[in-house]
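Structure provided below as structure tokens; questions to follow.
Removed: one protein chain of the complex. Kept in place: all other protein chains.
Letters A and B mark the chains in the order given here, with residues in each chain numbered from 1 onward.
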Amino acid sequence: MYSDKVMDHFEHPRNVGEIENASGVGTVGNAKCGDIMRIYLDIDDATHMIRDCKFKTFGCGAAVATSSMATEMVKGKTIEEAMQVTNKAVMEALDGLPPVKVHCSLLAEEAIHAALWDYAEKHDIKIQGLEKPKSDISEHDEDEEY
Amino acid sequence: MKKVIYLDNAATTRVRPEVVEAMLPYFTEHYGNPSSVYDFSTPCKKAMAHTREVIAGSLGASENEIYFTNGGTEADNWALKAAAEAYASKGKHIITTQIEHHAVLHTGQYLEKLGYEVTYLPVDENGVVSVDALKKAVRPDTILISVMFANNEIGTIEPIREIGEVAKEHGILFHTDAVQAYCHEPINVDELHIDMLSASAHKFNGPKGVGFLYIRKGLKLRSFIHGGAQERKRRAGTENVPGIVGLGKAVELSLASMEENKKKETELRDHLIHRVMTEIPYVRLNGHPSQRLSNNANFSFQFIEGESLLIMLDMAGICGSSGSACTSGSLDPSHVLLAIGLPHEIAHGSLRLTLGEETTMEDIDYTVDQLKRIVERLRSMSPLYEDFVKSREKKENQ
Partner (left out) sequence: MKKVIYLDNAATTRVRPEVVEAMLPYFTEHYGNPSSVYDFSTPCKKAMAHTREVIAGSLGASENEIYFTNGGTEADNWALKAAAEAYASKGKHIITTQIEHHAVLHTGQYLEKLGYEVTYLPVDENGVVSVDALKKAVRPDTILISVMFANNEIGTIEPIREIGEVAKEHGILFHTDAVQAYCHEPINVDELHIDMLSASAHKFNGPKGVGFLYIRKGLKLRSFIHGGAQERKRRAGTENVPGIVGLGKAVELSLASMEENKKKETELRDHLIHRVMTEIPYVRLNGHPSQRLSNNANFSFQFIEGESLLIMLDMAGICGSSGSACTSGSLDPSHVLLAIGLPHEIAHGSLRLTLGEETTMEDIDYTVDQLKRIVERLRSMSPLYEDFVKSREKKENQ
């Protein structure tokens, strides 16, 4: 069902855990399937460089793998660069996901955005292109493909 | 190849080698069409008659009450749609339950679109349908009661005899989806007042793609699949002779070892349940504690998600399922677990392990050991568990 990359990230998830006194924390839930993801960011206030990123996920294989990959992808990037890490980019990096699992990758994108939002609020800054995170993520029901 | 511990026998089972053996001649040797006149097809006709006899015997029914189908789903569709059609002039109300297999539930929803009214009875926290609720639901225009013999996810066995009595008393047709129970539990259609019963061979070590519908003599049910004159004009289509032979053999073998097998499975299952419940914290047993299929165990592990659990079990060589296999195309938590009152996030963390005739005590012990390790690992990754631990610590520090 899953690609080898997905399985690798599921079996050996990178960056699982918590960051004490994180610069930003975001927790999002997926209304469609009841899964939850939390992202911790450690950000250098001067350079806006993401020094560290950790996650915890209550979710399916795709949710775990996309969290792991997304944390890898934002680590070492600036906030602005991290904003470019979309769910599509994460999926591509994982060699794709089954169609029914596409929505799981939205969790990772939204969780990072939520953590950045938390950081922005704490520091009273504005991040280009960032919107207030939704508490619930869901996309339109993919219609049965006839 | 790594050893696989297959604990998903409610999804499907291994075909017994003796069953395959019995089927083989009907592919390349006795391959005639049973509808033909010539002698060459006599072995096919005889073999079909034999299976019909074996099944009739197993249910206390007669041979001409057994209709071969291509599986449990078709049998369920046929029973509900044909009964609805046949008795529409009497009424358009059907009673079933919230925990039926989708083969019944979705057929019920389809009938609703056609103008029928369907009552979906609730169940208690163990998954048992209340006979009182059923009695209250009965109306003068109720034409059909369909309640499964045993649930495929949580294994609860329903009070079929009492339900049959209610149906009989009110002159209402009674169908039971016995796909999980047939050849696992003794069933007598007369004693239990069953008018229609669905079964599927691949749930008791027979082949996939064949099953049957029992229809009590005298019921005015029509065809569901129209065409040739097979199955006394009630089920058209060239008969799957090898499949029917395999079905018959599987019934014979299962019946012969049913009591013994139930005893063995119950012992293994109870050991599994005992170890999981005592060695893993924050876990719930789903389904009735005693009134359940002897091969079924279903747990909800708090703070973790079922698919991740399945994948990690798979890596350890263990096949289990989370909710019903047939519905794993869907992301919703199982309707059965919601019906017994579990909140969404707990329903998501459920695991069904269903034993088979080949399961050993070593398999069970290995599975529990792996399960402990995996549950711990997944909890260490779970934000829900983190929150839970933190709030617990807070309380302790107060």
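By definition in this document, contacts are C-beta pairs under 8 Å (C-beta built on N, C-alpha and C of every residue); 3 or more make two chains touch, one makes a residue touch a chain.
All figures in this text were calculated on a predicted structure; none of them were measured in a lab.
*Asks:* Pick from B:Y6, B:Y87 or B:F212: which residue touches the chain that isn't shown?
*Replies:* In the complete complex, the chain left out is touched by residue B:Y6.
*Asks:* Which of B:S58, B:T73, B:S350 or B:T367 touches the chain that is not shown?
*Replies:* B:T73
*Asks:* Just to verify: which one of B:G57, B:P159, B:P186 or B:G237 makes contact with the chain not shown?
*Replies:* Answer from the full complex: B:G237 touches the omitted chain.
*Asks:* Just the residue numbers, please: which parts of chain B touch the chain that's not shown?
*Replies:* 4, 6, 8, 11-17, 19-20, 24, 27-28, 31-33, 35-40, 70-74, 76-77, 101-104, 106-107, 109-110, 200, 202, 207-210, 223, 225-230, 233, 236-243, 307, 310-311, 313-314, 319-322, 324-330
Following the convention adopted for this analysis, only the chains that are shown with their structure count from here on.
*Asks:* Using CA atom averages as chain centres, what separation in Å is found between chain A and chain B?
*Replies:* Each chain reduced to its C-alpha mean, chain A and chain B end up 39 Å apart.
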